[in-house]
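The complex appears here without one of its protein chains, the remainder shown in place.
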Amino acid sequence: MSRKIRMGMVGGGRGAFIGGVHRIAAAIDQQIELVCGAFSSNPEKSRLSGKDFFLPSDRVYGSYEEMMTKEKALPEGERMDFVSIVTPNHVHFGPAKLALENGFHVVCDKPVTFSVDEARILKKLVDETGLIFALTHNYTGYPMVKQARAMIAGGEIGKIRKVAVEYSQGWLATKVEDSDQKQASWRTDPAKSGMGGAMGDIGTHAENLAEYVTGLKITEVCAELTSFVPGRRLDDDANILLRFEKGARGVLHCSQIAVGEENSLNIRIWGETGGLEWHQMEPNTLLVKSLEDPTVRYRTGVGQLSPVAQAAQRIPAGHPEGYLEAFANIYKNFASCVRARLEETEPDELRRDFPSIDDGLRGMIFVEKVVENSKGEVKWTKL
Amino acid sequence: MSRKIRMGMVGGGRGAFIGGVHRIAAAIDQQIELVCGAFSSNPEKSRLSGKDFFLPSDRVYGSYEEMMTKEKALPEGERMDFVSIVTPNHVHFGPAKLALENGFHVVCDKPVTFSVDEARILKKLVDETGLIFALTHNYTGYPMVKQARAMIAGGEIGKIRKVAVEYSQGWLATKVEDSDQKQASWRTDPAKSGMGGAMGDIGTHAENLAEYVTGLKITEVCAELTSFVPGRRLDDDANILLRFEKGARGVLHCSQIAVGEENSLNIRIWGETGGLEWHQMEPNTLLVKSLEDPTVRYRTGVGQLSPVAQAAQRIPAGHPEGYLEAFANIYKNFASCVRARLEETEPDELRRDFPSIDDGLRGMIFVEKVVENSKGEVKWTKL
Amino acid sequence: MSRKIRMGMVGGGRGAFIGGVHRIAAAIDQQIELVCGAFSSNPEKSRLSGKDFFLPSDRVYGSYEEMMTKEKALPEGERMDFVSIVTPNHVHFGPAKLALENGFHVVCDKPVTFSVDEARILKKLVDETGLIFALTHNYTGYPMVKQARAMIAGGEIGKIRKVAVEYSQGWLATKVEDSDQKQASWRTDPAKSGMGGAMGDIGTHAENLAEYVTGLKITEVCAELTSFVPGRRLDDDANILLRFEKGARGVLHCSQIAVGEENSLNIRIWGETGGLEWHQMEPNTLLVKSLEDPTVRYRTGVGQLSPVAQAAQRIPAGHPEGYLEAFANIYKNFASCVRARLEETEPDELRRDFPSIDDGLRGMIFVEKVVENSKGEVKWTKL
Partner (left out) sequence: MSRKIRMGMVGGGRGAFIGGVHRIAAAIDQQIELVCGAFSSNPEKSRLSGKDFFLPSDRVYGSYEEMMTKEKALPEGERMDFVSIVTPNHVHFGPAKLALENGFHVVCDKPVTFSVDEARILKKLVDETGLIFALTHNYTGYPMVKQARAMIAGGEIGKIRKVAVEYSQGWLATKVEDSDQKQASWRTDPAKSGMGGAMGDIGTHAENLAEYVTGLKITEVCAELTSFVPGRRLDDDANILLRFEKGARGVLHCSQIAVGEENSLNIRIWGETGGLEWHQMEPNTLLVKSLEDPTVRYRTGVGQLSPVAQAAQRIPAGHPEGYLEAFANIYKNFASCVRARLEETEPDELRRDFPSIDDGLRGMIFVEKVVENSKGEVKWTKL
C-alpha cells in the first residue's frame, strides 16, 4: 500500500497549542498526511486554519459531526483513515465516540475524557469495534523511558520497592486564567477540564509514567490537593502517597504553582538490586544505579539498548531528540498499526507500544480517587 | 583569653564514624583542642584511642562518668570547657545530662536523645543552667543553606506554598546489619536507635532542614513508614505528607534502601514569587527561581550573599567546601559562643547560628508523631 | 500562494544518514513537501528509495542531471522549487552548480564543496543568479545559539576577548572504515571527503559556530592535525590556536577519536564584561556570566529572549527541542525566503537567518589554511 496514512483533525485551529504539537508529531516520520479537519467549533476559524495547513476547502469542516459524515461518504482511496482529537478535555468524548462508531481509528489527547463514565463507554466501543485507539501520554514515547521499562521488565533492578515521581510546572503560579491565556482558562475551569486541575493535566502523565515504567498498578492513594492561587476552582498542586501492587511504595507530587519550574517531569525507581532515574528535561539520559558499582549514565544511542528503545530513536547519540520526537513515536507506532490493518498484516511487535484506552480509563479512575481521598478523612483510598 | 577552647569527647573511639567527623570539624578552624575523652565504654579501647589522638594518658577516661568527675576537679586553666557527645543515640542522654549538671557546655550528635521524654529533661536542664548546647544537624551549616534561609526570611520568594524535601541513601538496601557493619547494627536496633530507623537517622535531618530554611514549623504529618529489608526491625523508608504553619504544604521522603543513592539530601521550596533549590551533594550551588526571569545559579562566594552565608565560608568561590566544613561551622559558631561566655562578652550575632536543644526536641517529637501516624488509620496527626 | 514549497533531493537513499535528517527537517514545519529525487547514483536504489517516500515513479530519477532536466521541463505549478543536496562532499558541487544554472534554489549539506575553488565558483553563481542558497550548518539553528549571537551583537558581554570552541566525537576511535560503515568510509577517504577529515566534517561546524555567535572573523590559525588511527589517511583530531578580528584570541579543538564522546560541540565566549556558554548536547540552556553577579541559566522559552531566538522555538519551555528542530529551523527560514520569492514579497527579516554560500566558502578556506599550517613550520597562517 504505497501511500501515507490519512489523518483528520478535531480541534487545533489558530491559537491552539497541542494541536500544533500533534501535527508536527504526525509529520516528522512522513508516514501520515493531514487530509482534513474540523479545527474549531467556529466554522470560519476552522476554514482559516485549514488554509494555513494548505488543505482544500472541501476537506475543512465546520464541525466534527460534519467531518465524520462527509469523510465516511468519501471513497476508500480518499477518505481519512483516522481522527486526531486535540480539543479541551470536555470535547474528547463526543468526537471519539462518533469516530469509533463510524469506523475511524482514533488518536486522542489526554486525559481521555471528562469523566470516568465516558472513559468506560469509549473502552467498550474500542473493544467492540476493534479499532485502534492511541492516547497521547507522550512522555512514554522517549527512548530512555522505554529502556527503563525494558530493564525493569527484565529484572535488572530486582523487585521494585519505591517510586518517586514528580511533575512540576510554574506557569499557573499566578491567576493567568484571568488574563487572556487560552491554555490556562480551560484548564482551570471545572466545566471544561473535569474534576482535576493539575491532576488531570499533568498528574495523569506522572501516574501513567510510573505504571508504564514499573509495570505495576497503583492500588491505593493518600492525597492532598490544594488550590493555592486565590479564586482558582481546581487543584493546582498535589502531594500523594502511593501503594503499588506487590508491596511497592511511592510518592507522587505535581504542581503548576512551582515557580520557575518549566516542565519538570521526572521519575526514580528503586528495586532490590538497582535503581533508575530519568528526567524529561534531559530526556536522553537514564541513570542506572546498583548496589556495589558506580552509577552508569545510559544515553540514547549508546551501547546495547533494548530493541524498544532503539526503535524509538531516529538519529545517532549526542544529536538530542526531544519532546516532539517522543510525541512522534506515538504517531509512528500508531501509524504502523493502522498500516498493518490496512494491509491486513500484523504490525511489528515493537510498534504496538503506545498508550491505549485502558491507560486512559486508568488515568480517569486515578484522578477520581485522588480527588475523593483528598476531600475526605480516610487515609487510604483504593483504586 | 589567648587559648583554644578545650573539648572532651564521649564516644568516637577506634572504629567509630561520626566521632572522627566531629574531631575534624572541631580541628578545622583551629579554635578548639581535644584535651580529654572517654572514647569507649571499653576502657582499653578508650585508652588506645586516646593514644591515637596524642592525649596524655591521665586525660583518657574509662567512662564518661569518670571524665565528668575528674575534669571537674581540674583547675579552671586546665579542664575541658565542653563535652562533645558522639555515641549511638541511646547513649546521648546520660553524658549530656551529666555534663550539664556539672557545668560543661555540650555539643551532641543527633537525634538528641532516645526518647521525647529524655529530650524534654535535657531542654529543662539547658534552660535552667544557661549552658550552651549545640546539636549537630550539620547540614544547616552549609553557606548556601544559610543563604536560602536568609532569602526566605527577607521575603525574596514570597509567602511559602510548597516544600519538597528528600533524603535518600542506599547503604541499608541489604541486611548489612547481619554482617559486622557497626554503623548499620546500632542504627537498625530499636534498643539503641530509638523508635525511628531511617526516620531518626536521616529523616530528622530533612525535617530540621525544612524548618530551618523556611522558618516554618511542621504542624501535621501523614506518613507511611516501611521496613523493606526482611527481618529489619525499624523503618528503612518513609514517605510523608506535610502541613506547615501558614498554609504551606509539602512532602518529605527519605530512604536508606534507595539503591545507588549516596547521601542525597535535597530541598526545594516554592513561594508565591520565587523558588529555591539546594542539593547537599553539590552544596555550593543554590538555584534561585522566579516568575518571569531565568533561574539564577547562586554560588558560595559569588556576588552579594547574605552575611550569614559569607560568614560560613572560608575560601574563595570555586574552591569547594564540603561536608566537613559545614560541620565545622557548627563547631566554629559554638566555639565563638563559648569563648564569649569565657570572656564575659557577647558573641557576634552571626555566631549564634547553630542548632539547639529546641531543634533536638522538635526532631524527637517529629519522629514520634510520624511513627504514630504510620501505624494508625488516622490521616493527619498533629505535632 | 496556497501550497507547500516543493523539494527535490539529491542523495539520501536507503542506508544514508544525513538525507533522512534533511527530510525530517523539511517535514517538521509542514511548509515543504518532497516531490522528487535522485536518491542514489544507483538508479535501482534511487527507485526503491522513492517508493519508501511514497513518490510517484516518474518523479524518481536515476541521476541528478536527469532530475534537473526533467523537472525544469515540468510546468511551474508542478516542478520542484528547490534542490536539497545530501550527498558526500565530493558530490556537492555538481548538483549545486547544475541546480543554480537551471534556476533552482539550493539547500546543500556542509562542507559546501570538495575544494575552495569549487566553492568560489558556486559563490559566483549564487551572486549572479540571485537564487537562494542555504548551507546546513545546522547547529546555528538552535534558539540558544541565536540568543547568544543576539546578546553579543547587543554588547551584553562587552568586547570579545576569548573563544573556546570544541567539537568532540568518539565514533572514529577505531578503524571503522575498514568495516562496512558507510558513514565512516567516505568521511575518511580523501577522494570523497576533501583535504580535511575531522576538520571538514566537524571542524567547520565549530568554526562556523564561533564566527556566527561572535560576529568576528577568524584571521589567523596555528594548528596541529593528527591521524591517530593507524592507516587513516585524513586527520581525525585537531588542536588549533585562533586569532580573531579585533584582538580576540581562541582555541578550537575537535576530534573523532575522543572515545566516549557522542557529539560534544560546545562553545564558551568571554568578553570584557560577561561570558556565554553553550553545549549542543544540552541545547536549550545558555549560561550567561557576569563580572559581579551569579551566573544566569537562560533557557529556551523562559523570560525575555531575543526575537530571533523566540522565532526559532515551537513549543513552551521545558519541552525540549533538539537537533532535528534546529535543523528544521534552517529549512523553515529557507522556505520562508523561497515563498517570499514566489509570492514576490520580502521575507520577514528574522527568516533571512540561515547559513549561506559565504559561510560555505569561509569554511573551505578555513580547512585549507588549517591543513596548510599543520603541515608546515610557520607558526601563524592568515586566512
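Going by the order they are written in, the chains are A, B and C; count residues from 1 in each one.
In this section, contacts are C-beta pairs under 8 Å (C-beta built on N, C-alpha and C of every residue); 3 or more make two chains touch, one makes a residue touch a chain.
Computed from a predicted model, the values in this text were never measured in an experiment.
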Absent-chain contact - pick from C:41, C:129 or C:239: C:239
Touching residue (missing chain; options C:74, C:121, C:173 or C:365): C:173
Options C:111, C:143 or C:271, residue touching the unrepresented chain: C:271
Positions on chain C contacted by the hidden chain, ascending: 157, 161-162, 164, 166, 170, 173-174, 222, 224, 226, 228, 237, 239, 241-243, 249-251, 253, 255, 257-261, 268, 270-275, 287, 289-291, 295, 377-379
Chain not shown, touching residues in chain B: 2-4, 17, 20-21, 23-24, 27-30, 34, 51, 53-54, 169, 171, 261-264, 280-283, 299, 301-302, 314-325
Where the unshown chain meets chain A, residue by residue: 287-288, 292-299, 302-304
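Going forward, only the chains that are shown with their structure count from here on.
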Where chain B and chain C are represented by their mean Cα positions, the distance between them in whole Å: 55
Inter-chain centre distance, chain A versus chain B - centres from mean C-alpha coordinates, in Å: 44
Per-residue multi-chain contacts in chain C, two or more chains: 299, 302
